[in-house]
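All remarks here apply to the structure that follows.
The complex appears here without one of its protein chains, the remainder shown in place.
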Amino acid sequence: MLKFGLFGKLIAITVVVVAVLVLGVSLALAQKVTVSWFVRSQPEEQPWERTLIKEFESKNPNIKINLIIVKWDDFEPKLNAMFAAGTPPDIWSHWGASGFMDYYIRGMIADLTPFIEKEKFDLSDFIPEVLNLYKVGGRIYGLPCLTCGGSFLYYHKGLFDKAGLAHPPTDWEDKTWTTDKFLDYARKLTRDYADPTKAIYGYFDGFWPGTAWPLLFGQDIFPASAYETGFAEEAFVTHPQVIKAYQFSQDLVFKNKVSPTQAGRVALEAMGNPFISGRAAMYTTGGWGWWVFKGLEKEFPWGAAALPKGHPDAKCIIFTDPWVLAKTSKNPDAAWDFLKFLVSKEQQEKYLKAVGAPQGRHSLLPVFYELYPTMTSTQMEEVFLGGLRNGIESPNHLLVRFDQIDSALRAFTDPINLGQKTAADALKDGEKLFVETLRKIKAEYAKK
Amino acid sequence: MLSPPPFLSGGEDCKVRVLSPQARREERAFYLFLLPWIIGLIVFTAGPVVVSFLLSFTKYDMVSVPEIRGAGNYTELFRDPLFWKSLKITLYYTTLAVPLGMMVALLIAMLLNQRVPFLPFYRTLYYVPSITPAVAGALLWQWLLNPDFGIVNYYIFKIFRVRGPQWFFSEQWVIPSFAIMSLWGVGQAVVIFLASLQSVPTTFYEAATVDGAGPLAKFFRITIPMISPTILFLLVTGIIGSFQVFTPIFVITVGRGGPNYASLVYVLYLFQNAFRNFRMGYAAAQAWILFLVILLLTLLVLKISRSWVYYEAER
Partner (left out) sequence: MMEARTSAVSGWTSERFRQNIGRLIVIILVTLGALVAIFPLWWMFNSSLKTRFTVIRFPPELIPVRSHWENYPEALTFMPFNIFFRNTFFYATVAVIGELFSSSLVAFGFARLRARYSNILFILVLSTMMLPYQVTMIPQYIMFSLLKWIDSYRPLLLPKFFGSAYLIFLLRQFYLGIPREMDEAAKIDGCSYLRLWWYITLPLSKSALVAVIIFSFMWHWNDYLGPLIYLNKETLLTVSIGLSWFTAAYGGTPWHLLMAASLVFTLPPLILFFFSQRYFIQGIVISGVKG
């Protein structure tokens, strides 16, 4: 026995609300084609992204760009959800936990070669080493969005001058800039190590991934073939140079006391880079320092130098990001038009000037060299090309499931960083499981 | 709660489930009241749930079409050491976080139920942590419990003259650290306990005082039984929630579950399999096993609850 009065009112309200939501107001943009551009959250890039979209849309009135900005952690869930539903974003880069090779292996990215050949798209301005990174089997799958160059040693000029030390060299070939000399400098630059509230550290480790250390001592953990095929079946975990490298990094903290402990790093890095706040004299990291530190020269005078070498065959890690196009894109031609626009010289120059990220074009390098008041353009050229010419692209871009490999790597290198085991012991203990992980990855993901 | 329907017509010994007209009317009303939930279940929930169950028998990387794998995911899981490890870790976390959380919440709620000046302000302040963005909360706890730079260890050293534990960096202490951190979200339970404490008629306490009962007696003979439905609620939802804990671990260990997988809670491992390793089928199998575990545990708790939960409405 339901009285219409009360019950009816409730039903009516609910039905109205639900109906409004279900039917909704659909904005029919039937004439326009939408291209979705899936990017990471990086505050400095946002103004550039918006301006670029406005420019592109005014030049291409029948294409609308849908900008989707996602934080690093959520990049993969959202990307995969969109792919699973058959509505992938059209253009993106490897800014989540996956790398280029992961996308290639899963058949997510389109072969750009037909597009390029059809309109004879001019690739001559691109730096060949950078362009070739994202070719598989001779076919191009990505066009460079940016390249960090290599990894570099960023240093605080003020702290160096105060300690009366000569600035480290920008020339990669400078044989005097060894890891021993680097250690010597770090010792001289460290003050008040025991007091975390006042300490100034000679060195703060910003290397990622951890394979950067062995590379500095001339021996990569992965075989060179891994970067071609995307899979590694063996690893040089207990090679003497690798052991030496990790031991060196451990000693920086515990024996030589020039670098903070893991816990210390977490505390110092929580709200920003301690290098910026003058608590570290030297900081090694991938070339994203170019845009993290850009424009901060007034607050602290910083410079860039070549990495110290632990071995004549030392190498550094290069990080290059490609724009890729979804294989199952709903509007591949419009997406290609947008991609061309993104990698055009004008737009890349704007990106460079706005953010500081170096581009993969020859013609834009001189512009890049001018961006930093505390470094002359000759110095910039020397240090940048030194890193680029002596580097190999990061395994996280070229090895499938590097994310998983990195976790496995950390499982046995964490005790080194926490000072619980010597490098020799930790690496010996971890070798078997690590190689097993590599083999499992190949078994699971390699195309049959 | 799990009692048989007491409204059989035709006498108690009649085995036939025939309903009286009044009982039929009541049953019809029951289904009408439940209609919103039933419709929602069918339309929004059933599909995805069934699909996720089917996916647990496939290999699915979210980009290509799923490949049937039979029970392969399940057998692989049972041989996977990380599966067992994550289950153990999650169990450990739950046994620490749930009782601790409930006791602290009840304590705070009882304190706030007293005649304290500026009570509305105090209550709001206690609720603040629940509203603070997870990012700020995680940062704060990382600082507080930082082994070298944090104030907790600083005071431990000052007062007890021993070096405090390595907290989030130690394999032994990382889960207890997260359990302590879970107290941060206690505000929600406090609100629920408060509402529940408020609904206990004051006449009961007055009558007890007249009979000469002391505060402890009042607590155990009046308060606890009267709020026992709420305790059951918080216990069950606490267990369900703790078994699925994810975000704090994800934020602080940057998705890794370190050190050395010591904080690899079940759902974190699931997430890794789903979105880092692109093994959605495997992850779906994990999810369904977790579902079973939680379901069995909940049924157990509910069954036991009959002996200590008091429902005023069933007097």
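We just call them A and B in the order they show up, numbering each chain from 1.
In this section, contacts are C-beta pairs under 8 Å (C-beta built on N, C-alpha and C of every residue); 3 or more make two chains touch, one makes a residue touch a chain.
Just so you know, these numbers come straight off a predicted model, no measurement behind them.
The missing chain, though absent from the display, is touched by one residue of B:62, B:145 or B:180; that residue is B:62. Seen across the whole complex, the unshown chain contacts subunit A at 1-3, 6-7, 10, 14, 17-18, 21-22, 24, 36, 40-44, 46, 66-72, 74, 77-78, 80-81, 84-87, 95, 196-197, 267-274, 276-277, 279, 288, 291-292, 299. Although one chain is not shown, part of subunit B still touches it, namely residues 1-2, 5-7, 17, 23, 26-27, 29-34, 36-37, 39-41, 43-45, 47-49, 51-52, 55, 62, 108, 111-112, 114-117, 119-133, 135-137, 140, 149, 187-188, 191-192, 194-196, 198-203, 209-210, 212, 214-215, 226, 229-230, 232-233, 236-237, 240, 244, 246, 267, 270-271, 274-275, 280, 283-284, 286-288, 290-291, 294-295, 298-299, 302, 311-315.
Please note the rule applied: only the chains that are shown with their structure count from here on.
With centres set at the average Cα position, the gap from subunit A to subunit B is 38 Å. Contact residues of subunit B toward subunit A in the complex are 61-64, 139, 142-143, 146-150, 166, 169, 250, 255-256, 258-261, 275-279.
Looking at the complex, you find that subunit A touches subunit B at residues 73, 76-77, 80-81, 83-84, 97, 102, 106-108, 196, 261-264, 266-268, 270-271, 401, 403-404, 407, 410-411, 414-415, 418, 444.
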